[in-house]
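The complex is shown incomplete by one protein chain, all other protein chains being positioned as in the whole.
Just so it is clear, A and B label the chains in written order, and each chain counts residues from 1 on its own.
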Amino acid sequence: MIGNALGVLFDGVAYGSLLFIISIGLSVTMGLMNFVNLAHGAFAMLGGYACVVLMSRAGVPFLATLPIAFVVAALAGIVLERTLYVRLYKAPPLDQVMFSIGLVFMAIAATTYFFGPSQQPVHLPGFLRGQVQVFGLGLGAYRIFLIAVVAVITLSLHLLLVKTRFGAQVRASVDNAVASAGLGINVNRVFGVTFALGSGLAGLGGGLGIDVLGLDPTFAFKYMVYFLLVVAIGGAGTIKGGLVAAMILGICDVAGKYYIPQVGSFIIYFLMVVLMIAFPAGLYGRRT
Amino acid sequence: MNRRFHPNRRRILQGAAGAAALGALPRFAFAQNAPVKIGLVLPMTGPFASTGRQIVAACKLYLQQHGSSVAGRPVELIIKDDTGVAPEITKRIAQEMVVQDKVTILAGFGLTPLAFAAAPVATEAKVPMIVMAAGTQVIPQRSPFIVRSGFTLPQNTAPIAVWASQNKLNRVFTLVTDYAPGLDSEKTFVNRFKGAGGTIVESVRTPLKNPDYAPFLQRAKDSKADALFVFVPSGEGLAVMKQFDERGLKQAGMKMIGPGDVVDDDILPSMGAAAVGVITSMNYSAAHDSPENKAYVAAMTKANPGLRPNFHSVGGWDGMHLIYEALKKQPGGSGEQLVEAMKGMKWTSPRGPMSIDPATRDVIQTVYLRETKMVNGEPWNIEFAKYDNVGPDGEIPGPLLKMGA
Partner (left out) sequence: MPASAPSAAPPVAAPIVPDLPTDRWRPAEIVFWLAAIAAFFVFPQDRVLGSQILITGMFAVSLDLILGYAGIVSLGHAAYFGIGAYAAGILAVHGWGEPLSGLLVAGIAGGIVGFATSFLVVRGSDLAQLMVTLGIGLMLYEGANQLPSITGGADGLPGVTIDKLLGRYSFDLAGSTAYVYSLVVLFVLFIGVRRLVASPFGLSLRGVRENVKRMPAIGAPVTRRLIVIYTVSAALAGVAGGLLTQTTQFVGLDVFGFPRSADLMIMLVLGGTGRLYGGLIGAAVFMIAHHWLSDLNPIYWQFWLGLLLVVVVLFARGGLLGAIDVLRARFGKRAP
């Protein structure tokens, strides 16, 4: 029984890690820049397809494709930010919603055009497949890997935003763009780089997520609810909030499905409603 | 007067006959030479787009190989996307095809609710409706104009239940997606398997939108059953297979069984070695060993690089076959006559021998038992036994026949 519970806890944390990885980029763009970027899933999908193409057509090993997925999505982010997004920073949120949904539609059709509508394969290296026995408990190797990646991302993001000069500039620009510009911060560049960071993280999440979530052109739309879930419950713009939210959702969802599979589909939505009513600004949201 | 009258009358009669002939001629020409318009309503976008792609590819190939005219009438395919998720769009497209395009035949229909929504249109317009993909058993009861060319879920599920009970898989854990086809499949399996003396350890249903199968598969593993019965929509098979492999259910001695949707040929190459050893029953495998199928797979792959034809594609192919053969029998036939011509039709498809049950207008076909194996570096579903003439309700009239080496 205890073995089961520990196994469920581990799976929950791993699932939470996955939710965190695919959503954290949105927390950056939506939380730090106040842009409702529902096209987050499209950037994630781009990263995912970058991984698949590099693996299957160029023979690049899986681990090496991940940084490339980050870079490809980040570059796409910069280009779109400079050409299109920048015009919409001051637009009402609903216009941003429509704009980014439009991008999602375009991304889905374009992906279908180039890669067809079917699921794409991902072949993990041997050491990430199967299970590892830890104190008699079988733990999925890839899940351990996901948890480790999350630890690294969380730590580096935290350091980047809190300890570096760039982080201070981001926070200043978000709080008051005019004053920051007056202080000599290149607000445009800061926003551009932040957006690239968010898109890059989305791409990385896409690459890491394929093995569990699969990858087809509807990816950009299919998981939108989950991205929003993590960001809204965590509170936009906080790394810690996103992490805590993803873990709560992950553990509750896995435990619910394991112990009471009859109501498996309701748990995550029910939790979402309850948490949003209890914490309208998210668990760690900034109250404005 | 009299002298004049006769020629006159003759002329009038001639004129009348001529007019009658003229009047009849266009109608005759309409029936004999008017184009046959086939309206294909399919999901071409959205989560079920691969079903649409497979069927369209097969229909176009059929047209290409059998000529774009039948019984002197040119054949025209009209392909429309119903997005696969909104019955009112499917119904609207069917209505528009009947009212605007004046189609001779409606065909396609990717999912059960979409076929249900369109059924009244076929009935009211008296247009044959060929269901190529949707698999719930009751569909043809919804309209006397529905004929099915694909498969039914009980048909593809019953054989694996019987096989499992005869092959020492005594305790089975079932896992199906919580929607109608899943429940249909679960019901068939549980009834047949219990009827044959097997034990169902537990039946779990997973939500339709489910990103992570890990907890369900862990529960299955902890149940220590002999086999895991799986039915999921074909795109989801990849995720289930990965988790089945990763959690070591295979190593724990559990076999994965089910109808062939979980190892759908469309995505099987993506699964790689993880799918090896899965035992399924299905009406079609791209690896089916027959001259018809070899030619079919070669032509499909040539026309659509990177695509391996799956069970939906043969639904499209045989649907076209039904239409062509019915038109050959009744070149200018009404909807009723065409449906009548399809009833009882028998032929050899790439999938093997099949026929249309005259009573239910549903498909009767051979269902194969297959094991997924690696052949030349790619996984294929290799058939090792079959049941002939399996009925749409999953009725198995004959014995299990061994196949191959």
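Everything below uses one rule, namely that a contact is a pair of C-beta atoms (placed from the backbone, for glycine too) under 8 Å apart; a residue touches a chain by one contact, two chains touch by 3 or more.
Because the structure is a prediction, the values reported are computed rather than measured.
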(request) Kindly state which of the options B:V85, B:I200, B:A273 or B:M345 is in contact with the chain not pictured. (result) B:V85
(request) Kindly state which of the options A:I108, A:V150 or A:V174 is in contact with the chain not pictured. (result) A:I108
(request) Return the single residue from A:L201, A:A232 or A:L249 that touches the missing chain. (result) A:A232
(request) May I ask which residue of A:L94, A:V152 or A:V178 touches the chain that does not appear here? (result) A:L94
(request) Taking the full complex into account, find the residue in B:Q54, B:T112, B:S285 or B:S349 that is in contact with the omitted chain. (result) B:T112
(message) Touching residues of subunit B against the unshown chain: what are they?
(response) 44-45, 49, 53, 79-81, 85-88, 91-92, 95-96, 98-100, 112-113, 116-117, 120-121, 124-125, 136, 142, 178-181, 183, 207-208
(message) I need the residue numbers on subunit A that touch the omitted chain, in ascending order.
(response) 84, 87-88, 91-99, 101-110, 112-113, 221, 225, 228-229, 232-233, 236, 265-266, 269-270, 272-273, 276-277, 280-282
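Everything below uses one rule, namely that only the chains that are shown with their structure count from here on.
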(message) Can you work out the whole-Å distance between the CA centroids of subunit A and subunit B?
(response) 38
(request) Enumerate the contact residues on subunit A facing subunit B in the complex. (result) 4, 7-8, 11, 14-15, 18, 108-109, 112, 116-121, 123, 129-131, 138, 140-142, 211-214, 216-218, 222-223, 226, 253-258, 261-262, 264-265
(message) Show me the residue ranges of subunit B that touch subunit A in the complex, using the header's touch definition.
(response) 45-47, 49-50, 52-53, 178, 204-212, 214-216, 218-219, 222, 235-236, 238-239, 242-243, 245-248, 266-267, 269-272, 306-307
